[in-house]
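All protein chains but one are shown at their positions in the complex.
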Amino acid sequence: MLETAGLSRTFGGLRAVDGVSFAVREGEIMGLIGPNGAGKTTLFNLITGFLQPTAGRVRFRGEDITRWSPDRVTARGMARTFQNIRLFRGMAALDNVVVGGHVQTGATLFDAVLGTPRHRREEREIRARAVELLALVGLADRAAVPARSLAYGDQRRVEIARALATGPRLLLLDEPAAGMNTAETQALMGLIRRLRDDHGLTVLLIEHDMKLVMGLCDRIVVLNFGRTIAEGAPDQVRRDPQVIEAYLGAHTARPREARPGTSGPPVLAVDRVTAGYAAGDVLHDVSLDVGAGQIVTLIGANGAGKTTLLRTISGLVRPRRGTIRLRGTPAGGMSPDRVVGLGVAHVPEGRQVLARMTVLDNLRAGAYARRDADAVGWRGGAIAQDADALLARFPELRARRRQVAGTLSGGEQQMLAIARGLMARPTLLMLDEPSLGLAPRIVERIFGIVREVNADGISILLVEQNAQLALETADRGYVLETGRIVRQDRADRLLGDEAVRRAYLG
Amino acid sequence: MAVFLQQLVNGVSLGSVYALFALGFTLVFGVLEIINLAHPAVLAIGALLAYSLLAGAKTGLAVALAGACAGAGLLGVLIDRVAFRPLRLRGASRLSSLITSIGVALILVNLAQIVWGTEPLSYPPAAVPLRFFTAGTVTVSLLQLLVLALVVALMIGLRALLLRTRLGLAIRAVAENPQTASLLGMPFDRVVAFTFFLSSALGGVAGVLVGMLFQGSVSPFMGTTYGLKGLAAIILGGMGDVTGAVLGGLAMGVGEVMIVQYLNSSYRDAVAFGLLFMVLVLRPTGLLGQQRGREA
Partner (left out) sequence: MTAVTGFYAAYSTLILFSGVAALLALSIYVTLMAGQLSLGNAALAAIGGYTAAILTKTYHTALWPALFAGAALATAVAVLIGIPCLRLRGIYLAIATLAFGEVVRVAALNLPITGGALGLVGIAPLVSFRHVYGTLAVAAVFFYRLERSRTGRALAAIREDEAAAQAMGIRITAYKVLAFAIAGWLAGLAGGLAVHFTYLINPAQASFGEAVTILTYAVFGGTGTFAGPIFGAVTLTVLPEALRFLKEYRLLLDGAILVLVTTYLPNGVLHPVLGGRVAAAARRLARGRGSPQREMRRA
């Protein structure tokens, strides 16, 4: 039904999708999985026409649809949902679904203005159809509610109903279960099965919830670094060593002995924190400590809430309940600039270097919150000395210190992001996915840096998808699953623990 | 050739005022990605404040400039509080900001009418230097030199502020990535307020310079022309780009003077806006600008 051949897309120098060839057969449910940044959503965008491929072809229902515009692709019988929910937020749930009937109808503006029978018949039909579809996804009673006021899980289901209203043969779902609780996910699996069995749809879905993927899909394609690394039945894929390595990371070093935290209060104490966004809570009663001088890692599948926890600690997200203490000082709900003042440096996911500024300016920006920062002139003084010291530690950056950060490679940007964090002279360094999208050799270097930094006495909270590596580096580990801590222990004990593997691969 | 040189001199001095004004536009756009259409009204208020200081309080030019600069700057901070910040807090679209800024412009112009009347005003002759230097066939007035010197000094100062100071670093960081900037401890609100101060202060000074260069040009409505020219300048130079705004302003000034000289004076504005329209459609990032988000 759908077939790609050598599909590729590069962004700048990055090969987001790199020669992907796979086929979806009529009537099957196919899963598309892979670690963060593997290129899954980019692949969806290439198939549906939202992005143009740099190379390769897409065939759909016997026709070459490469470079078609998205509206043509939809009209041909392919519908999709979006990873970050794109409903028509101001419209009622039902109206969202009615809009989906656009390609199923053909009344023109003149039909509408003159009130022709065609217009009236079509209006009746698509409304009735929309009511049916809302009922199908279990939202009949929410029809009049504006989309923006719906709960997160409901929004995902409206999006599916809206896609169905276009009358597709193939349905592309981008993380349909993200943000859903267990019961909702169960219901969703039932729904997707019914769509295939009763409505004859073919389904291709991206999902991080491995229970769903393994329980639902007939076949699975695994993507890593933009390439397919495995394809086959769920059981086969789950046991594929390459897949396990892509998800959990390979063994690199020997696990370290756990060290006791030094005396005094923990650097960071999170106590029963509940937090999230407007659409709902992401974290539930999360408690976590980082002792002075320790490396603590927080692991868990995509969407478990790891990044949200870091954002809550650094003040970007306000906790709804619970307390956060930094070296004993209550810091819950403080603005980010004040949290920085308490000695926390947050190296965000995707590095977020200031791409238009030079390496040196990025380092200076890192020192912004320091009390010894002088208003004018960076020469001399403690900040310039620290910048020099860090540049000496990262020779890669030293050579490029006057270069604009956007021109650095991914690994160099990660080093710069860490160095920028260190410029604040933090007591706690929080790292979010430092290995994301980096080659193994670079990842090793980054983790070497993390150990060195820790040896200087800085405590570290490490969020990492590469669980193996993270646990080999850390003293303690916490496993987060759908917003709750499900396991916590010494890192060496968590290594090889079944709970960890389950959290990632179901 | 002599005519050309003479017009070049005139064009550069006019263009430098455009550039100064455009800088204010571009600073705010760089940080918030909104167009502050109240900026032209700020220019007018700056010029009118200076008029009151020169003609009413009989102060010297330096005091008038400083007063207009500070007054306009504070006005800018107020504009942000009233028209932009509430929308930011609500997460409203940037089109809403455009609309509120138009509203603020109307309010300011109307208030200025009430305070200063609608008649065009001129600065007292004593306040404006009236000496001329002639080199060959080209005449340069002391005023033009003064304006040029002031604009150049302000631009150098702004550049130093942005590149060499801690505050400038924060402005650049917030402009690029507000979230990362706040993770680094930069207070978003204060950086924005300062940006508005800076932007409007430059606008106010530009207003005073216009009043000095052209007799009878000071009125509550004087902003309209400069508003559109300034907009054209930053679009030519690329929105949010400081160097681009300066070059765009100079290009506008020189281009305008040359069109009047060599083509048809009545079409000079049509040419400017036709060009602006073309640049927007063909190269929305400006002739010099880098790729920026185009969504508003």
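As written, the chain order gives the labels A and B, with residue 1 at the start of each chain.
We adopt the following convention: a contact is a pair of C-beta atoms (placed from the backbone, for glycine too) under 8 Å apart; a residue touches a chain by one contact, two chains touch by 3 or more.
None of these values were measured; they are calculated from a predicted model.
Considering the entire complex, the omitted chain makes contact with A, B. Annotation: of A:315, A:332, A:366 or A:421, A:315 touches the absent chain (contact as defined above). Across A:80, A:142, A:157 or A:208, the single residue that touches the chain missing here is A:80. Taking the complete complex into account, A:336 is the one of A:234, A:336, A:434 or A:477 that touches the chain left out.
In the complete complex, the residue from B:18, B:51 or B:188 that touches the missing chain is B:188.
In the complete complex, the residue from A:23, A:55, A:107 or A:151 that touches the missing chain is A:107. Touching the omitted chain from subunit A are residues 48, 50, 69-72, 74-75, 79-80, 82, 86-91, 95, 98-100, 102-103, 105, 107-109, 111-113, 115, 119, 122-123, 162-163, 166, 315-318, 335-337. Within the entire complex, the positions of subunit B that touch the omitted partner chain are 32-35, 82-83, 86-96, 98-100, 102-111, 113, 178-179, 182, 187-189, 224, 228, 231-232, 235, 266-267, 269-270, 273-274, 276-277, 280-281, 284, 294-296.
The rule is simple: only the chains that are shown with their structure count from here on.
Annotation: 42 Å between the Cα-based centres of subunit A and subunit B. On the side of subunit A, the complex with subunit B involves touching residues 314, 316, 335-337, 340-341, 346, 348, 352, 354-357, 361, 364-366, 368-369, 373-378, 420, 424. Interface of subunit B with subunit A (complex): residues 164-167, 169-170, 172-173, 176-177, 179-187, 290.
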